[in-house]
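One protein chain omitted, others in place.
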Amino acid sequence: MLIVMNANATENQIERVCRQIKELGLSPHPTPGLERMAIPVTGKTESIDTVQIELLPGVMKVVRVGKPYKLVAREFQPEDTVINLNGTTIGGEQLVVMAGPCAVESRQQLLEIAHAVKEGGASVLRGGAFKPRSSPYSFQGLGERGLEILAEARQETGLLVVTETIDAENVSMVEQYADILQVGARNMQNFVLLKRLGQSRKPVLLKRGISATIEEFLQAAEYLLSEGNNRVILCERGVRTFNSYTRFTLDISTIPEVKRISHLPIIADPSHGTGRYRMVAPMARAAIAAGADGVIVEVHTHPGEALSDGSQSLTPENFRKLMFQIGKVGRAVERELAGEKESQEYHG
Amino acid sequence: MLIVMNANATENQIERVCRQIKELGLSPHPTPGLERMAIPVTGKTESIDTVQIELLPGVMKVVRVGKPYKLVAREFQPEDTVINLNGTTIGGEQLVVMAGPCAVESRQQLLEIAHAVKEGGASVLRGGAFKPRSSPYSFQGLGERGLEILAEARQETGLLVVTETIDAENVSMVEQYADILQVGARNMQNFVLLKRLGQSRKPVLLKRGISATIEEFLQAAEYLLSEGNNRVILCERGVRTFNSYTRFTLDISTIPEVKRISHLPIIADPSHGTGRYRMVAPMARAAIAAGADGVIVEVHTHPGEALSDGSQSLTPENFRKLMFQIGKVGRAVERELAGEKESQEYHG
Amino acid sequence: MLIVMNANATENQIERVCRQIKELGLSPHPTPGLERMAIPVTGKTESIDTVQIELLPGVMKVVRVGKPYKLVAREFQPEDTVINLNGTTIGGEQLVVMAGPCAVESRQQLLEIAHAVKEGGASVLRGGAFKPRSSPYSFQGLGERGLEILAEARQETGLLVVTETIDAENVSMVEQYADILQVGARNMQNFVLLKRLGQSRKPVLLKRGISATIEEFLQAAEYLLSEGNNRVILCERGVRTFNSYTRFTLDISTIPEVKRISHLPIIADPSHGTGRYRMVAPMARAAIAAGADGVIVEVHTHPGEALSDGSQSLTPENFRKLMFQIGKVGRAVERELAGEKESQEYHG
Partner (left out) sequence: MLIVMNANATENQIERVCRQIKELGLSPHPTPGLERMAIPVTGKTESIDTVQIELLPGVMKVVRVGKPYKLVAREFQPEDTVINLNGTTIGGEQLVVMAGPCAVESRQQLLEIAHAVKEGGASVLRGGAFKPRSSPYSFQGLGERGLEILAEARQETGLLVVTETIDAENVSMVEQYADILQVGARNMQNFVLLKRLGQSRKPVLLKRGISATIEEFLQAAEYLLSEGNNRVILCERGVRTFNSYTRFTLDISTIPEVKRISHLPIIADPSHGTGRYRMVAPMARAAIAAGADGVIVEVHTHPGEALSDGSQSLTPENFRKLMFQIGKVGRAVERELAGEKESQEYHG
């Protein structure tokens, strides 16, 4: 931590700041400059509220130097976290693809899509049973019935299941059905929920809040690790900017940055991150090229409806193309799709 | 709702869109233009997911025209909502001032501040017993003990108490102690919490999320009203922008906009909205001048500590100055501080 | 400047950083901490490119402490700059109101509006003769003919004239007609233009770029002062955020912040800053309440057209109401409208 004093700060004010720092159990190191005094502070500064120091007379600003998290940092664990779920690994050499509908709408819909994404090469099935919706009048999900359908799809296809949990109280129910528990962007700072999930034995997929800094994102993950759950998968899903041609701006640069400062795996969600189906494929490729450990995408199959052949939607056919592209870009950055090596060996 | 077709959309594609619209129970009104076909749609379009229409071949974009909320809109209730709590009114002619510490730290601290803000002219005491904190290692509040202290302060001073509730499950506890239940910015889209608070008989102070649009803000309020609680106070508390000289950018223009489209009262939080004590007074004045129904501010008294006389902090003395300024600006826009008329009559 | 080393930086790396700092003519002050070494640097650090230091092995980050401008800072000139133009003062006790159309469209239009705003109480007439427009197909202004019309309006009304200059080469022409030379938001970092205006003897109204930080804003002003022109009026005109209910987000908090760190006057432009006529009055009041030295607003009079009585537009009638409101809020913060004292004396 560094305290910068005003150019006209008095001796008295400087002394007072130093005294206060010492009372907080820290060590001030006043360093005169040409224009102004700077006071580096050493000690356990993580717990200090910098605003309180900024209130002291003569203080210009307080700069935090250390990181506000520990367990998620590479300093704490240099090697990558690799999560192994029945042979599917997340965070290692393999790329993981999670795919499925936004919401579980019916047994038929989900099973159909589950089979399609399984054939396409996905290893995890996504689908919401509890949907946080901006409007109270929108469909809020099938609830436990949706979870049962997801479990049936897992049984039938062998896919792992990831689904959202929206409240501390309903975690126990979701845990019974899902392989990975998802925290949506809106709940990234629902700390009661995070603490509860930190006590779960299931891995957690933590989506970045739409205006969360990387620090806040990693601090949210720190809540999970600090409660004992270190199987956390981060997910970049777009941030809110002035751009209006996409729903959100998928912040690809988060991926190499998180990889650098944390050992946790990170995937990207180009479907929600852009809100435009035509951008799912290019942005999925970009995420993989930047070092993501996988992607989570929405796939639709509505053969009985007019919507089904929308040329821009990610139909099973387009999903297979996407998997092919991901595979190619992945190999260009020395990663391979889950199941790829195996199938190559199989064919070999 | 308006559907805009691509310039080269075929007859077939236009027909298909119209058919789909009719299947959804709505009426399409195709209107040829010089360059492209536009299809205004009438009917109950609130429930339609525009993304699904955008998937249809030939569609360029879908523009929503109606509002995605009802009960909070002026169309539904033209006159202002005025909330009356033991004679203090919020949303009427009076300006309400809520003041107190960020968190309840101890009985002594809170009572001291409570008396100070009471003398300064506040009508509501603020103070957090449950604190949502970015870091799991930060102080998370005194919990129920904090609520007891708040209740004691109310008893002693006659101030109303507003305090935060952070999870659906703990609402019942907070309801026993508080007069107004606060939803923090991070929980603005914690819909499980909102539904629970919608069933409460206590008024709710709903803070705007740090990147919430006005639509999302009002939809969050709609959750409360749609469950039966129409005593909702909105609060602008700053949005996240590229600015770094303040913690957030207090979006003053929200105030006249919300006043125009909703009947609900709205106040401003210049303390959190700027994160700079030196800006609390000018931004509080600005909010009142723009039409806010009041402000919520942080006040500190730490007489035993070096921090106490920080020239920029909102000490009781500075709070009294702030109240004086708010009173003057309020009168310039034909509003008066709660208790002012009374005291004028008293003095008269 | 403070250099923060990585937790695992070697002795060698620290020595190298210190050597490099010395070669740049500065003094390093290495300060060991519990976790990592910090190196405060003293000397003329303004000219250092921090990125170059960040490249050195072992460096975690470099934090700038000093301000990247001098002449515009309060440290350089503690007292407020007051610009006096034929008796109208900007930056002192008086509030200035600049009003007029967006663009000069015709002689009749401008003279009509000029008389209207004069009667309403404005002291400066605004109107663009050169219009920077996003589209090459939009009206780009009347050019020199527009300037002539502005000069005629000044002659007739006694109002001062402010108008935009969009290129270094055309400054000389604009100087012949205008009293105040305006730099639009898009040109805030057109440094060739700024340098030319720094050599002018006319005051400059410098608008903030739509995504300029306060540092960049003040550095742009520094260009003007460093070339010799210290009669600079800053103008907050809205920044680009995710908000879409206004065209820009008028950043009211800039006003007290600029007042604190600079001696230059600052006004607000609620017309462009919101893009919504219905918000001009509340945001003008907010700016004045926050400490602005005045406002610049658009006023329309089109008596021959259907547009003329648009209830939301700032017609001469609404402008008079606005002036009345500004006067009241101004007095609440101990400011008065230009000409007010005089007229009070006159009536007295």
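First chain written, first letter: the chains are A, B and C, and each begins at residue 1.
Here is the rule we go by: contacts are C-beta pairs under 8 Å (C-beta built on N, C-alpha and C of every residue); 3 or more make two chains touch, one makes a residue touch a chain.
Given the structure is predicted, the values throughout are model-derived calculations rather than measurements.
Between the chain not shown and the residues C:56, C:149 or C:268, the one that touches is C:56. Of A:155, A:172 or A:253, it is A:253 that touches the chain left out of the display.
Residue C:186 is the one among C:36, C:107 or C:186 that touches the chain missing from this view.
Residues of chain B that touch the chain left out of the display are 2, 4, 7-8, 29, 31-36, 38, 40, 42-44, 61, 63, 65-66, 75, 240-242, 244. Although one chain is not displayed, its contacts with chain C can still be listed: residues 16, 19-20, 23, 46-47, 51-52, 54-57, 68-69, 132-138, 140, 166-170, 186-187, 189-193, 195, 210-211, 215-216, 219-220, 222-223, 226-227, 240, 275, 277, 300, 306-307, 309-313. Within the entire complex, the positions of chain A that touch the omitted partner chain are 211, 213-214, 239, 241-246, 249-253, 255-257, 260, 274, 278-279, 282-283, 285-291, 325, 328-329, 331-333.
Everything below uses one rule, namely that only the chains that are shown with their structure count from here on.
Taken as a graph of touching chains, this assembly is fully connected, with contact between every pair of chains.
Note: Cα superposition of chain B onto chain C, rotation of 180 degrees, nearest 5. If you average the Cα atoms of chain B and of chain C, the two centres end up 30 Å apart. Looking at chain A, residues 240 sit in touch with two or more other chains.
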